[in-house]
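A single protein chain has been removed from this complex, and every other one stays in its place.
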């Protein structure tokens, strides 16, 4: 079998002191952290689009990579080569999962029938490769944003014809996901938003979207797909006002249309920060409502105003994310998908390995640190102590709904001014540093 | 009676060609625009805090204004003078409404009992002045953010003692609002948020807040207050992650805790833009859910990252806001409150007039333009035409919930690719300019 | 001759009351505003790249336009058709100027020799069309950022081989500009910056750039090109830290390397705002140093963090820009180039007309307003009065360098505290509104 990464051997764990850039320093898949192995905790996934279909293009220049899997003249041969290259990569890297959009793995044809035939073809190959390697599908999704037809939206397009097209695509993508045993199905509404309020009926578009998601639930049940349905919030890109701005906005939408029991969230680091939140904030917003289903791990550049999709190399961020995940006892059917891309100038296939190794090591380190923080209990005790006044007396009555404004006024008239208690932010930040 | 603005006469409408800076060029209160007068449409309100208690201080320097109503040595005499100055201002400016925080109109004393006594005193004076002048209270609210006790939050404070204090304040402020015939009562949760996730239990704090708002509803009913309860969203200030980030976030919260029938929103321009939206976006988000209750009119500086509270002088923004308001047939019990302040270097009392005249003229102009756009129907027809495919055939079935993914796939397999239809953004922007 | 815009006639001035979207409401080219016609004041230019080579692609989707000039199979036939379409557009729109990058007008071949031959070919065609129509070249420039070779920079590339390539391109582009009688030559250093400080020697790169610009001056003189050399500042895009961040940064660079007499600036609205300034701020920074050479007119979206290149439809911004330009008595060899693109969903060729008409009308309106403001003198008098203390006494001594800290201390010990004088910002903003 042709090798697409001939110079690269399986990436091994060599420990923190290794100088080998093609080895893990922290990710040791079968090492137990608490009751689960690192592999079980982290459920790493490679994103097919960035790693195998990424070209390095940006708004100021076209493709720059010369990938060996892109050489074939026939587009379906290319697709097949790409899928084989991907599984070679997954295996050498040692990740248990991958993710795709329908159009990543098989190119669109002139009509839907032929497009679907191509997709089925490649899905059959993927199924075989999954079986051969043990690598699994974390989630599938449909690209309803790149084709010109989706310029004004997919589910929220003012043209019902386009709405129907999107429905057809997602129907097929969900069926393919089921065929491959995908653990989740993701909705990222790339063009669900508006560019200009002047030509937009926002209420109508939101009603459309709700109808779309209802049909998706119905179809899921119809075909017996057991995975989790996930919505991925994102603000600002590509259209100006994306409807799925952030976790809270999506939750509001789900509540309004009675869909909250059918969908969870896939939270991406860089999407959270573009919405003005920290990654851990949006993870927490989703988690406290029992809606944190999966994560897209990457890193934004706070000084740039778009989704840079950098590989997640920041140990602080990985630690804070793992603290939320450990706190809710894992991601369930979800995982940590590297929705990240190498920089335009990282021309070599080897750079793909550097990037993923860095991301996996960062989250492995985050896991170890978060686990230690949890085990030591210092931080959790501090927080628990901080809220203890709500566990007895007037505070307990508040939480139980057993008091009212009049009683609280009497309480204050008697008790007077509360004490000022330090929040100890600086001490706690030092504490975190002592674990890193 | 002492005059606080001795050099200023009642501001009159003199029309667009007037060169008199102390005259209205566009706001002509009794002129009918459609079926209502400008005064009825716009329901202007002056914000007591900025206009009478504003000092010009900023993080780099203290108070700079020498206001004649601040001269008295006794703090209650000062409060009384300030209230009298305010009504002189309202009358000379010709606004029908004003708004206050409890602590703006009467200074806090050493204990709640005395503080409440002071407040009652001033409320009695305000009642008399309202009666004498016909000026009304648009809304009251309680300042639960300035005092040191609220550093870690009011309703979301980790200390139940502080929670109780906030409840006591809001109880009294709501009662005073009722006494003055206030049309609404506003919650702006200045310190409801967190500074650092490390010391925070977000779920607990949100549960606390929900309990707080439930008790507020109960108290409202108990005392027979008939006004609308409004929540004002704001991101980022003063604490890092404010819980009431934007309209969608507040709506999500209200849905989650079953409070959606009890509260509407008070949308502020600069809060919307700090959250990454346009003013008209957040107005629309609230409006399409029937939740747009009132607005705080001001202007942010897009190049600065904090609430600049500039007076609203941008005609585009005023026009877009009025388009939303006209579309929902007015603000009901709400109004347009100038939550805006003169610049630090606008030292003179006269500058307060310049500022309000500019804001009122901008919105009056926005009203006239929005009304003309609505009447001409060109824009509305364009939008209606754009969505017409949902009024018949497959689109109609979508909106009625009478179809599914399989039928939509069949539709596409038969119909093929949709047409590309221009969204005409540039043409529509030119159209708007032709009205200005 | 084939028509590329068959349904569009020459755009005419029909005045503010016209309802015809394909007519000018304000731009009346031969109407005198002061001593110059509108055409002479505004010197409008169409940007070849956006208007004829723009595809509507964005980071989330590929090309969407079906342009009749793109139909030919042969790439040079396509280039020729595009140039002919462009001149048809210029003529129908009635703009006196256009601008290009070398690679816009002729596609790159496999080697520089052939690439240059193609370019010469098209330049000959352009020369003929310029002669036939009277349309002139405002400026030429070289695209040293799109090709993969420029990924790590052109003049600042760590590889001298790439540096040499960039030099070769710019040599040729400058010669073509001269051949077409271009009034200016522009440097926009698209890839001059760094993506990551870890792999960068900033000092070396800046020294490289200085050498590059010195050679450009030498070559200009060598070939006898009489146009102005312009540098276009831009922050953040495409590489993280662009060296030509804003006007002040470029001026600092020019001073440091003694190049300040050889270059002026081409200021773009959206580049200024991405750098944290208003358009009029950066125009003023350049203008007060005698370095404002030309402008790229467009509009950013303050809520988005990238160069949106919207057409300039904001009348405030156009007014403020024209105030700076009038103040320095015009742009000399420069002009107002629409470095702007229609939105992705503006699929039709007609939208290109809507967009340019809107931009031209906005600046025409800005010109009329700015001229009236200047003529009335109210604003200028206010400013002059504000600084009058520097025209006599101690202020005059300060400006003449005839005093020192000791004398100033004595002055204060004698004179005491200065008065507080209002800056009247609100009044002045109302004044501007009264002109709009």
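Order as written gives the chain letters A, B and C; numbering starts at 1 within each chain.
Note that in this section a contact is a pair of C-beta atoms (placed from the backbone, for glycine too) under 8 Å apart; a residue touches a chain by one contact, two chains touch by 3 or more.
Here the structure is a predicted model, which means the values were calculated and not measured.
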*When the whole complex is taken into account, which chains on show are touched by the absent chain?*
A, B, C
*For the full complex, which residue in A:61, A:235, A:395 or A:423 touches the chain that was left out?*
A:423
*Out of C:46, C:99, C:167 or C:183, which touches the unshown chain?*
C:167
_Identified contact with the non-displayed chain, of C:343, C:365 or C:424_ = C:424
_Candidates C:83, C:275 or C:310 - the one touching the absent chain_ = C:275
*Any idea which of C:91, C:121 or C:200 touches the chain not displayed?*
C:200
*Tell me where the left-out chain touches subunit C, residue by residue.*
111-113, 148-149, 151-152, 158-165, 167-168, 170-172, 195-204, 206-208, 211, 214-216, 218-219, 235-236, 241, 245-246, 248-249, 251-253, 255-256, 275-278, 280-281, 284-285, 288-289, 320, 379, 382-383, 386-387, 389-390, 393-395, 398-399, 401, 403-406, 408-409, 411-413, 415-421, 423-425, 428-429, 432
*Given the full complex, what residues of subunit B touch the hidden partner chain?*
56, 58-64, 145-148, 150-152, 190-191, 195-196, 236-238, 240, 301, 303-307, 343-345, 347
*State which residues belonging to subunit A touch the missing partner chain.*
16, 21, 25, 64, 273, 276-278, 302-303, 311, 313-316, 342-343, 345-348, 350-351, 354-355, 357-358, 361-362, 420-427, 429-431, 433-434, 436
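Simple rule for what comes next: only the chains that are shown with their structure count from here on.
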*Identify the chain pair joined by the greatest number of C-beta pairs in contact.*
A-B
*List the centre-to-centre spacing of subunit A and subunit C in whole Å, with centres computed as mean CA coordinates.*
40
*asked:* Touching at least two other chains at once: which residues of subunit A meet that condition?
replied: 148, 151-152, 195-196, 236
